[in-house]
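Reading through the structure tokens given below for one structure.
Just one protein chain is left out here, and the rest sit where they should.
Letters A, B and C mark the chains as written, and numbering starts fresh at 1 in each.
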Amino acid sequence: MNSSGTRSAILLIHCKDQPGIVVSITDFIFNNGGNILSLDQHVDSEHRRFFMRVEWDLEKFLLGPDSIDKAFEDAVATRFGMEWQLHFSSDRPRMALFVSKLPHCFYDILSRHEAGEWQVEIPLIVSNHNDMAAVAARFDIDYVYLPVNPDSKPEQESKQLELLQDYGIDFIVLARYMQILSESFIDHYPQRIINIHHSFLPAFPGGRPYHSAYERGVKIIGATSHYVTAELDAGPIIEQDVVHVSHKDTVEDMVRKGRDLEKVVLARAIWHQLNHNLLVCGNRTVVFD
Amino acid sequence: MNSSGTRSAILLIHCKDQPGIVVSITDFIFNNGGNILSLDQHVDSEHRRFFMRVEWDLEKFLLGPDSIDKAFEDAVATRFGMEWQLHFSSDRPRMALFVSKLPHCFYDILSRHEAGEWQVEIPLIVSNHNDMAAVAARFDIDYVYLPVNPDSKPEQESKQLELLQDYGIDFIVLARYMQILSESFIDHYPQRIINIHHSFLPAFPGGRPYHSAYERGVKIIGATSHYVTAELDAGPIIEQDVVHVSHKDTVEDMVRKGRDLEKVVLARAIWHQLNHNLLVCGNRTVVFD
Amino acid sequence: MNSSGTRSAILLIHCKDQPGIVVSITDFIFNNGGNILSLDQHVDSEHRRFFMRVEWDLEKFLLGPDSIDKAFEDAVATRFGMEWQLHFSSDRPRMALFVSKLPHCFYDILSRHEAGEWQVEIPLIVSNHNDMAAVAARFDIDYVYLPVNPDSKPEQESKQLELLQDYGIDFIVLARYMQILSESFIDHYPQRIINIHHSFLPAFPGGRPYHSAYERGVKIIGATSHYVTAELDAGPIIEQDVVHVSHKDTVEDMVRKGRDLEKVVLARAIWHQLNHNLLVCGNRTVVFD
Partner (left out) sequence: MNSSGTRSAILLIHCKDQPGIVVSITDFIFNNGGNILSLDQHVDSEHRRFFMRVEWDLEKFLLGPDSIDKAFEDAVATRFGMEWQLHFSSDRPRMALFVSKLPHCFYDILSRHEAGEWQVEIPLIVSNHNDMAAVAARFDIDYVYLPVNPDSKPEQESKQLELLQDYGIDFIVLARYMQILSESFIDHYPQRIINIHHSFLPAFPGGRPYHSAYERGVKIIGATSHYVTAELDAGPIIEQDVVHVSHKDTVEDMVRKGRDLEKVVLARAIWHQLNHNLLVCGNRTVVFD
């Protein structure tokens, strides 16, 4: 359901720019009885690349949800060599949470979920520590404790992948999970693992960014949510925000102020993921907002 | 010229929502040889109203600039009962500045203009004081001094209207002009007079908002750019921003911090006006950004 | 304990400005063996009023916690006619939460509390609805359900005051509590009831501010935490912040974006309250930050 209570379909598209794309898509929707609710399209003039998100009302749409895929492929997508995804406002994707010991993002996500803020299922929590097990229990979510060290990592990642498969997980959120995932693990969930990093990337990648920020004497600290790729803290950025700090702020103060930022910057990324607002092209995201 | 150096056309449209609007417009553009550069469309689901901004490349467009109007009217606009405007990226509108004694917005606009930041002509400055005449001279712009008091106002407004006519003015910017315009004056330039008010409206309308903000003990102060309507400080809002203040800030400090805000909030409104990003519906603006 | 792990004392002072105040206070601290950790002082030049917060290390302080009060009164405070408060970094005040049906601020506060973010006890939750009882149970906090209607209000407020007394409550936080407290209730906790209002006051006081914001077409929405006084939404402001919205945002979107703001603006007010950063003078707060 979209915000106005109607069942709708969403197409996310990118391809080489060429004349006639918009009219072909909107013609496809109109001829099948759909009414467009919103359409956001632009051309990246530097790379001559076309990007679009369109959402339409399914109420009088002539094609059933299962037949839209093929119909669109045949009528439009193939002709223009599109990369595209089809989603429905009625989707209720399944998200897994990976956590370590820090509770703030974890709690924030669970309380939003319980308050019904998001249209998502959270059936599984994975952690390399046992600290958050009691919290998970309180929210009635399965919590699997899989400690990781360099030797055990391949084996534990295999178990994690099995779990993700068993629970039918669509995408993963690393809620301050303090482990680096292997490239092979990441390859199973391309553009489907969201991380929150506690700095305004590309400044201060890696560990202890608040300490580095303090040492450098910056006047702002930040948080960055991004898709995880093989290169650490270098994946496509989804959301960033900052807060002002002063010379009086100790590292501990920065950690405290940063927590509030991390929570909201991660939550916004999850919101965009759930609302099918995100496209990735190269190492940049398009956030239809 | 748009930002990628191509001559393009821009349509701003709103009307009652109904199926087939987007496809009709994009079909019109495509069939006449246009390539869409960006399209931003949404439906206000509460009022069932359709809003759209579309920009397309004119390079291979089959219709000349002068014939697009009628062709679009006949092919699309009439059928859907649209309110619409056509603009060109090559437009260079003529803007008049109204000022009183405060120089900050005035200087900011003139220096942006001279630096070539905006595609605009500024042939005329009108003021109820003589203070800024020397600055205007420095920038080689005609400066007309028309002092206003309650008695002389009708007469002076007539002169202003004549001047605006003579100079072929398209829209007016009140850069901290400390006079209230009459309803009849405003009627000559509907949605074409932009004001900057030094508060986050609707808080603190009218005079001395920084004093009121100080008295109320607010922790943020703001600025609001809006179209001028007959009701004071109540017109459609284009841009707003705020800055944090503390208990240490005196009224004078707020005035100082506010100046920087006023400059940028007014400049952003002018930018949107010049880029044909603005639609007004009722008392709300749509800012295609 | 303050952030550097030392036990310290904090004095909050305001009085008529006059020469010799700072030296008298710092002399009192130094002569009793205290080392000042921070001192923030200013004079409101318009009202000739002196404001100060000073914190000093108690490690080698010669006076015991219980004898500082009288010693300071005799040595300094009486002479200058000061209004003042003494606090200790080791204080662990007792806070009561008043809630209705909305969970976001409530959850945010409880999870911060459980994560050990704040030095506070939360022994009591009062609500006019039963909706949040299960959440309170999960956090093992007493939850008292006291439904309120115009007729029962005086009686229920009496019960609330009894509860607050029984639980030894130091201050009250209204976490989106949807009831107006009577003047006589408020008088029992002067400058000790903190409310979160979902607008950038003084804009949009009272009910349904997001609806009013939508109607007015503002480009920012805000939240305001303030001390509760007899006049609705007019008490001294502690913290304010805003977030940008666009024409695409429905009232529902504003409610969603506003929730994140309300959480953080209320949490910052509680932080300042717990760190003894707040002074009230007239209807304005001094926030030593």
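Heads up, the rule we're going with is that contacts are C-beta pairs under 8 Å (C-beta built on N, C-alpha and C of every residue); 3 or more make two chains touch, one makes a residue touch a chain.
Note that this is a predicted model, so its numbers are computed, not measured.
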Among listed residues A:27, A:57 or A:239, the absent chain is touched only by A:239
Residue among A:84, A:106, A:189 or A:204 touching the omitted chain: A:204
Quick one: which of B:16, B:159 or B:256 touches the chain that's been left out? B:256
Which candidate, B:164, B:267 or B:286, sits in contact with the chain we can't see? B:267
Across the whole complex, list the residues on chain C that are touched by the chain not included here. 3-4, 6, 17-23, 26-27, 29-30, 33-43, 45
In the full complex, chain B touches the hidden chain through residues 3-4, 38, 103-104, 107-108, 111-112, 114-115, 117, 138, 248, 250, 252-253, 256, 259-260, 264, 267
Contacts from chain A to the absent chain lie at residues 42, 45-46, 51, 200-204, 215-220, 222, 236-242, 246-248, 250, 283-287, 289
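Rule of thumb we're sticking to: only the chains that are shown with their structure count from here on.
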Taking all protein C-alpha atoms shown, work out their mean, then name the chain whose own C-alpha mean is nearest to it. A
Please output the residue numbers of chain B that touch at least 2 other chains, ranges allowed. 42, 45
